[in-house]
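Apart from one protein chain that is not included, each protein chain of the complex appears where it belongs.
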Amino acid sequence: MKALAKNREVLLAVIVAAIVLAVGIRAPVFLTGASLVNVITDTCFLFMLTLAQMAIILTRGIDLSLAANLALTGMAVALVSRAMPGVPLGLIILLAIVIGAALGSVNGALVAFVGIPPIVVTLGTLAIFRGLIFLLAGGEWLTSKDMSEAFLSFPHANLLGVPSLIWIAGLVIAAYWILYRQTQFGRGLYAIGGNPTAARYCGINIPRQQFIVYTIAGAVAGLCGYLWVARYGIAFVDNAQGYELTIIAACVIGGVSIAGGIGTVSGALLGALFLGVIVNALPVINVSPFWQMLISGFVILAAVIVNARSERPIGKLILASARKLERKA
Amino acid sequence: AADKVRIALVVKALGIGFFDACRDGGMEAAKELGNIDLIYTGPTKTTAEEQIAVIDSLIAQKVDAIAISANDQDALVPVCKKAMERGIKVISFDSGVGKDGRIMHLNPSNNALIGAKCVQMMAKTLKNEGEVAILSATAQATNQNIWIEEMKKEWAKPEYAKMKLVSTVYGDDQADKSYRETQGLLKANPNLKGIIAPTSVGIVAAAKAVVDAGLVGKVFVSGLGLPSEMKGAVLAGATDTFAIWNPIDLGYSAVMIAAMIQSGKADGKPGSTIHVGRMGDIKIGDDGQAAMADPFTFDKSNIEQFSKIF
Amino acid sequence: MSDMQRYHVLDRAPFNLASYLLRWESILVMLLVAVIVINTAISPYFLDIYNLSDATFNFSEKAIIALAMALLIITREIDLSVAANIAVCSLVMGLLSQMGFGTPILVFAGLAVGATAGAVNGALVTKFRLPSIVVTIGTMSLFRGIAQVVLGDQALTKYPSALTSFGQGYIWPGVPIPNSFAIFLILACIFAFVLHRTVIGRQIFAIGHNPTAARFSGIKVENTRFWLFVMTGLMAGLAAVLLTGRIGSTRPNIALGWELEIVTMVILGGISIAGGTGTILGLVLSVFILGLTIFGLSLVNIPGIEIAILIGLLLIISIAIPIMTAKWRGRT
Partner (left out) sequence: MNSQLPILVLSGVSKSFPGVRALHDAKLTLHSGEVTALLGENGAGKSTLVKILTGIYRPDAGEILIDGKPQHFNKPTDSWGSGIAAIHQETVMFDELSVAENIFMGHMPRKKFGLVDWSLLHSKSAELLKRIEAEFSSDTILKTLGVAQKHMVEIARALSHNARIIIMDEPTAALSGREIDDLFDIINQLKSQGCAIIFISHKFDEIFKIADRWTCLRDGEYVGEGAIKDVTQAQLVKLMVGRSIDQVFPKHNVSIGKTILEVDDLSNATEFDGASFDLRQGEILGFYGLVGAGRSELMQALFGISKAGRGTVKVNGNIVKIESPSDAITAGIAYVPEDRQVQGTFQPFGIRENITLPSIAHHAGRNVISYSSELATTRKFGARLSVKASSWEQRLNELSGGNQQKVVIAKWLATKPKILILDEPTKGIDIGSKAAVHEFIGELAGEGLAIILVSSELPEVIGMSDSIQVMHEGKFIKRFSGAEISPEAIVNAASGGAH
């Protein structure tokens, strides 16, 4: 079974590589280092948010409000930066994380302590967060002129030749990897999703873990909120509109089970990379803009179908002959 | 307040800087006229369905006049007709409603002029030579498409023979999509020299992408944008010139015209003339459309001054 | 048998007022009354039969889809592609109309395309055993993508007047009931009857409670789900017919974002996203609550996005109340 999961990830990796190469053949410029770094940089948001979402999906939850949280936090820090251009960057980033976490904790509290189904909670907060952006900024758009130089330049700053956005995403990925693989808390997430009753009998404090997971996801969304606004130089109501569905699609393509309890970091990252490559490649090979949506829908479906086929359960191996065959394979 | 005249200014969607400036103009007109209650409203998404719901609620409130910038020129006709049947005076501005759905339409400027202007600005910057791409908003935006049409007409002139249109892409008025589309343009067309973005979201994102790609001075972004949002791009050098009409004036004129027609001081019939306060007289063409003013160009010399206004 | 009477079992649980009042539908009725009272208080234009009838135009099409979506959600599935489906239906209608076909053909085409698109979803979900939330995120792009590829930056606007006057019309001259609203009411009765009184309805609930046990009980689970997807598609097709007629224009972004509004209607109606519970009455109440809240608040020109905040709050709070009360009652 383990081998099978590995296989799926290898398959996905091969598909991603194949797409990159195919695009490279049509437009060699896509294969240059700078261009690939660009693709990775652009996908950094999806990497981070996919891992955050995965933690929630593992516990049989879902967060539809991540993109709205991102947009709201982004707007909030942009407003702060405009009001007080002198605020040091570190403080801005910290503020983004705190605001994001606070918004996430609202979801967490409603899911964990009140017991409302996650999809209902986050469908509600999705609308509320988006609305708050409008109220907060009075419908205004904030653009690069409203933000300080330091605020804007950070995502583009290079450290050892690698954009800081990639560094940050790397840190978040590492942190999530440790969480998922090396902590009892992380293993507990799989337990909660796999069998909630059993998890409770094992002394896992399910509400507490749910609360924390939503809060962390909020913090990551908040961090992405700042980075997003700084990178694209604009904060407005519709920032990252519809991105919540992209995040979920990335999770599922990466093999995270919507039913909870199954998913790996590498799979989720590959799922995100897959979508990142697609959206970045289509404009490069001059695909008519009208075709882009059709193609990405098609590609999502294809990926999910391929994924599901490799996941097919085999029957119980009761016959001795069947067990022998299995061992050989 | 009951005897005040209620005029609704309906925009494509709330939360767009351009329309907020229109509202300021509308307020100015309302104040000037004295007896006007201005309702500034619009949907959350730029879709016809939502705008129809907004108009329905205005009809229910029995407002006196509506000035609308439409998300879809055809889809709004039935509801606007219904409004007119119930005695509400309907005009459109900025982005028009089909002929049967309004008394007259106020173009911010002459469409042909806008299209020509976009091409001329780019030609001037590039000295008539090089590859150019267009970054539009959504593929459905009426005015965008008309302007792109007009640009292509201007482009056909011999002096632009060496300036080539290589691609048209759509950023859907979303910052990240516009940004990514621009990145795609830059990669797919290594010899690209210019990007024309006749949309205020697109132009900002395109300029940002050019700056981030380190292509300032090699690729120039032009088009239509708000000075306040474009100040950074102009100062950074990613944009040489861009244009826009004055949205304050546009909002002012729309409300003024609506008030004139509502009070019976003008009928808005094709061929007639309307006196529009400080903007002077505006003549309505035979197609029921009028043009407010020429687009105004901005560059390093005047950006500081105008970025404080709108 | 000897111990036939070993235990005394009542036919029904004794009547309990508190649990009756705490039923979801009772809460929704109270909410609806509150909405009407508040709206009447804040706007003199609210309680006007003509205004209210016009207001129904703006939610009837969504509500029609919500009826089918409710059944789907009860069986633990969801269809996020309904709005994109409308775009494809409307597209085909528009193309046929340009070719000169008449209204009956257009209506038929709209319904057929909708059902077909639903069948695509259903087939993907049931034949490949894929989670429907992901499948329909995919087909959402696919369907709207098709509309975009065909239409590009164009719009289709030539529709026969029979279609447009149907979409914009009332059931009878002078009677302020729009066609679309009347269709919704009729369908709501049919859906309620099917769900709550018939074999198939019972089976739909059983699937939602426990799909495996349903299969073991002889219910054709995948088959039923497939047809529910088709039904949802069909309702999207019907909504497309009404909407296209109402606005007389087809663009690729038609009905953009409706899927979440429809899901909100269903959830507020007390239909559990975890499957197995809910009533059509609850859904109908929720449709009225949402429709009247939006209409009432827009009468006093509260921006749509602020109304959206309120609806978000309404959704969370109204679902939280019964959960909290149950907890509180369990504790004492």
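By letter and in written order, the chains are A, B and C; residue numbering begins at 1 in each of them.
Here is the rule we go by: a residue touches a chain if its C-beta (ideal position, glycine included) is under 8 Å from a C-beta of that chain, and two chains touch if they have at least 3 such contacts.
Just so we're clear, the structure is a prediction, and the values are computed from it rather than from any experiment.
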item: Visible chains that the absent chain touches, using the contact criterion stated earlier; value: A, C
item: Options C:165, C:277 or C:325, residue touching the unrepresented chain; value: C:277
item: Chain not shown: contacting residue from A:157, A:198 or A:302; value: A:198
item: On chain C, residues whose C-beta touches the chain left out of the figure; value: 1, 3-7, 9-13, 197-200, 202-203, 205-206, 209-210, 212-220, 276-277, 329-330
item: Contacts of chain A with the absent chain, listed as residue ranges; value: 1-2, 178, 182-184, 187-188, 190-191, 194-195, 197-205, 261-262, 314-322
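The working rule: only the chains that are shown with their structure count from here on.
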item: Pairwise touch network: line, ring, star, complete, or other; value: complete
item: Mean-CA-position distance for chain C and chain B (Å); value: 36
item: Chain centre separation in whole Å, for chain C relative to chain A (CA means); value: 30
item: Residues within chain B bordering two or more other chains; value: 14-15, 139
item: Touching two or more other chains - residues of chain C; value: 148, 152, 303, 305, 308
item: Partner chain C, residues of chain A touching it in the complex; value: 110, 114-117, 119-121, 123-128, 130-132, 134-135, 139, 237, 245, 248-249, 252, 258-259, 288, 290-298, 300-301, 304-305, 308-309
item: Of chain C, residues touching chain B in the complex; value: 43, 45, 48, 51, 54-55, 57-58, 148, 152-153, 155, 157, 164, 168, 243, 246-249, 251-257, 294-295, 298-299, 301, 303-305, 308
item: Complex contacts: residues of chain B adjacent to chain A; value: 14-17, 20, 139, 167-170, 173-176, 179-181, 183-185, 187-188, 190, 201, 204-205, 208, 212, 228-229, 231-233, 307
